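As you look at this complex, bear in mind that one protein chain is not there, while each of the others sits in place.
Take a look at chain A:
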Amino acid sequence: MTMIFGIPLQAFLGQLLIGLINGSFYALLSLGLAIIFGLLRVINFAHGAQYMLGAFVAWLLLAHFGIGYWPALILAPLLVGLLGAAIERTMLRRLYSLDPLYGLLFTFGLALTVEGTFRYLYGASGQPYATPALLTGGANLGFMFLPVYRGWAIVFSLTVCIGTWLVIEKTKLGSYLRAATENPVLVQSFGINVPFLLTLTYGLGAALAALAGVLAAPIYQVSPLMGSNIIIVVFAVVVVGGMGSIMGAIVTGYLLGVAEGLTKVFYPEASNIVIFVIMAIVLLLRPAGLFGRDA
């Protein structure tokens, strides 16, 4: 058997793959957080809850209406995005003039409410969500066995990340968003509807989280707790990457996912704290984060 650093190649690649998959979700979620923070200056604590909502909407669509994975991949983000936009419009908006900490506290309360409600309705245990027929089975890559759905999850999330980056960097809408991040008053005086842009951004961020949730549904179980388990790790990812750049958020997400996967091979006990350790080291050496701009 081929060995690498005294570890069977199979185990090494297997964990690398798991790391890449986790990294895909970290990247998608920290991307959404970074977009929302960039424009609204709000740390969206409800991001985990919106991720959970995405998965749950997909599961409910299948269980009650027989609507499958592919339509859910569009419907769930749309619904959660609209809900997010409504919340921004009616409540979150009132907090912009205050200390950004109030935004964090508000979305924390929102996350507790949503999570509590789903726990009350569906219990704390997870619900299985079947892999879509098109993506079942696996491919034998010669050195390892790759379940098709996992490959799809990596490719799809990478596509979404790059797509979002392109929209923000290369389109007119993206240039409005970037300009509003720099100087909202000036952008507004050019006749661009900044309040609408803020609503749109929060809705978009929520939709991205929900998309990650649908993508995660066949891999992890659909459970009310799936959001709060991941959100704290994503916060650490965001601290490591710094929220200054969209690309930074994406790259850091994948890097830390892989780092976590590899730790599972070499030192399993530390695998669930390795991201926090990396965060502490980055804070010592480069407090603004790897891609951060602010001091």
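By our rule, a residue touches a chain if its C-beta (ideal position, glycine included) is under 8 Å from a C-beta of that chain, and two chains touch if they have at least 3 such contacts; residues count from 1.
Following the convention adopted for this analysis, contacts and distances are computed from a predicted model.
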Chain excluded from display, named as in UniProt, from "Protocatechuate 3,4-dioxygenase subunit alpha", "ABC transporter permease", "NAD-dependent formate dehydrogenase delta subunit" or "NADH-quinone oxidoreductase subunit J" = "ABC transporter permease"
Task = Quick one: say which of A:Ile7, A:Leu60, A:Leu75 or A:Leu112 touches the chain that got left out.
result = A:Leu112
Request  = By the contact definition given up top, give the residues of chain A that touch the hidden chain.
outcome  = 43, 91, 94-95, 98, 100-102, 104-106, 108-117, 119-120, 228, 232-233, 235-236, 238-239, 269, 272-273, 276-277, 279-280, 283-284, 287
